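Every protein chain but one is kept in place in this view of the complex.
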Amino acid sequence: MIITARNPDMPAIPAELFTPETADSLEMERISREHHSAAYDGWIRLRKNKGALVCLDVLALLTLFALIAPIISPYTYYQTDYMAKLKPPSAAHWLGTDLFGRDLWTRMWYGTRISLLIGLCAAAINIFIGVLYGAISALMGGVVDAVMQRTIEVLVGVPSLILVILFMMALPPGIWTIILALSVTGWVQMARLVRAQILRMKGMEFVLAARLLGTGTWTMIRRHLIPNTVGVIIIQVMFAIPSAIFTEAFLSFIGIGLAEPQASLGVLINNGYSVLRSSPYMLVYPAVTIVLLMVCFSIVGDGLRDAFDPRMKG
Amino acid sequence: MAGIRADVEASPGTVFKDVINAPVLSVKDMSVSIKTDNGIVRAVRGVSFSLSQGKTLAIVGESGSGKTMTCKGIIGLLPPGGVIDNGTVTLCGLDVTRAHEKTMRQVRGFNVSMIFQDPLTSLNPTTPIGRQIEEMMVLHRPDMNESARKARVFEMLDLVGISNPAERIRQYPHQFSGGMRQRVMIAIALTLSPKLLIADEPTTALDVTIQAQILELMNDIQRKTNTAIVIITHNLGVVASVADHVAVMYGGRIIEEGGVENIFYSRKHPYTQGLLDSVPKINRAKERLFSIPGSPPDLVNPPEGCPFAARCGSRMRVCGSYVPPIMEFGGGHSAACWLYDKRATAPPSAVSATPMLS
Partner (left out) sequence: MTAYVSRRLAYMMVTLFAIVTLTFCLMKILPGTPFDEERFMSLGPARQAALMRQYGLDQPVHSQFLRYLGNLFRGDLGTSYFYPDRPVLDVLRSRIGPSALIGSQAILMGLAVGMSMGIVAAWRHNGSMDYITMVVAVLGVSVPNFVVAALLQYYVGLRWGILPVAFWKSWAHSVLPSVALMFSPLASSARFVRTETLDVLSQDYIQTARSKGMSERRMLVRHALRNALLPVVTILGPMIANLLTGSLAIEKIFSVPGIGSLFVESIQNNDYPVIMGLTIFFSAFYILCILLVDISYTLIDPRIRLSKGSEGD
């Protein structure tokens, strides 16, 4: 056999290098790129998303102010001072005062606190009902699932905000009424997502494999279904909170949400709007705050979705 | 278009002069790199081969070996961030790496066509298949009128074995089975009788029985049209049934090249050996299936020496640090392996010459 090298002008190589060497297994492993769990990869992806991290910080900061600012302020959110009506920002009143001489700085952070509270509670209730409903529907299957799905199809047809408004009219005004009203239809989307996710997983091979290995139903739920559904739930929470905050603001703005002297971002925007011609800054503070909240929640939500569930689309 | 240096503009009239004698495709020392989030992937690192009319070249290798990027480089459709760094690609006398995008557009579809792995997704779901075949002529043959185009569509459907064309042309891809869709893809690719057909794993997504039909169809069409075919695959059965020449790729390089008989009966490279050993054999069914330990190299930081060194059972100390030269064994058979260097102390015993196809 004649062997010729096509490019013989190789650098001088020491002859002793032409001796056998066993491939070592450690090196083989080193060469392939490291492998991580999906959750870890997701976390890495989220950490790369600078926008989402900044927004997370802003949210933390806003929450901190909402919790602390009303406490350390010398004023209360309902304390009126008719000698100091509609004052522009000053050393005594950092953001000025409203039509009744109430301190806007205090009211703004108190209002933010209420809005956040409403958002969190409404989201929590929606998640609770939605997850329960979706999980029962998906896990029971059969007739139960059919009935529950038909019910959902009926509810999906309801324009939810109209229903919320009707509930607001029928019940005594207050924070809990708003939360309750927001929970009337808010859970439907959650229920559908959870059901779809569980059904998808039920059909997946690893669940089948676990079944074949004799894993019990509860172990299955705890080990496989819950960890794999948490992502969907968290992402949905990040969208449910701003949506609740927005709805509250909307209700208060058209005059059927919270009543004076209660403060929420919606009430403050409504107040600000009523004196828009003379003191436009009164609208600006709560408007900026609500926009910040909404933007941050939505960017964090998008970031979470991109990081943990790239298949979902907005 | 990504990947094409558009500094020299060739006018379409003068490009295809020396077509008769030259090989349809000749690739010299081509390198492709792709910018990604994880760094620059050196997907193809100095690949050379050529192909003449009526012949079939199979490029074999596992996923990530650079075979798909080689083909995408040839027709100038590298993904975003991808460029041909080095080397030349001559396609029907035209240097692809220097051609203007406009010229390339005229070449694509007309001189070279491509079919893809998954016929389920490579046809436009919202356009009837007749229109998708006809589009080739709309793009490249303005001289053909509608009835001529329609006649050609019928002819093509007949060629790829789709009956009842009058009804079929109005149907959408989802109304066809996987094998039928791949036939449609072949019909599209061959509408304008291109000089070269590139098939990227054309049978991987199909049922085994359908695979054979499609391969038979490709052989058949090649006999009729004398098209040169580059077929990418990791399936050695496919290689055996269609290829004239085989190029084995690993880690962005061609590590062995030769006629089908050379590769199957007198393979030289330990990787080729491993590849053939991992094919299950009917007469030795009880044996544990062989697999090559380890995994392919990370092409963001390609290894210095032979890309296969880390997984090679016959590895020598030189292999990790020096790129092996290409050794010619005569008859167009070559391999890039240090084992065949005069200085090698270990005889290339690991590479046995047992015929595997009987």
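For the reader, a short list of remarks on this structure follows.
To keep things simple, chains are lettered A and B as they appear, and every chain counts its residues starting from 1.
As a convention for this text, a residue touches a chain if its C-beta (ideal position, glycine included) is under 8 Å from a C-beta of that chain, and two chains touch if they have at least 3 such contacts.
Since this is a predicted model, take the numbers as computed values, not measurements.
Considering A:Y133, A:F246 or A:F308, the position touching the chain not shown turns out to be A:F246 (whole complex). Across A:A69, A:L99 or A:M294, the residue that sits in touch with the chain not pictured is A:M294. Within the entire complex, the positions of chain B that touch the omitted partner chain are 75, 77, 104-110, 113-114, 116, 118, 121-127, 135-136, 139-140, 172, 174-177, 179-180, 185, 188, 210, 213. Taking the whole complex into account, chain A touches the unshown chain at residues 153-155, 157-159, 161-163, 165-167, 169-170, 242, 246, 249-250, 253-256, 269, 272-273, 276-277, 280, 283, 287, 290-291, 294-295, 298-299, 302, 313-314.
Just so it is clear, only the chains that are shown with their structure count from here on.
The distance from the centre of chain A to the centre of chain B, with each centre set as the mean of the Cα atoms, comes to 47 Å. By the touch rule above, chain A contacts chain B in their complex via residues 1-8, 10-11, 13, 15-23, 25, 27-29, 31-33. Here chain B touches chain A in the complex through residues 293-298, 303, 309-322, 325-330, 334, 338, 340-341, 343-346, going by the rule given at the top.
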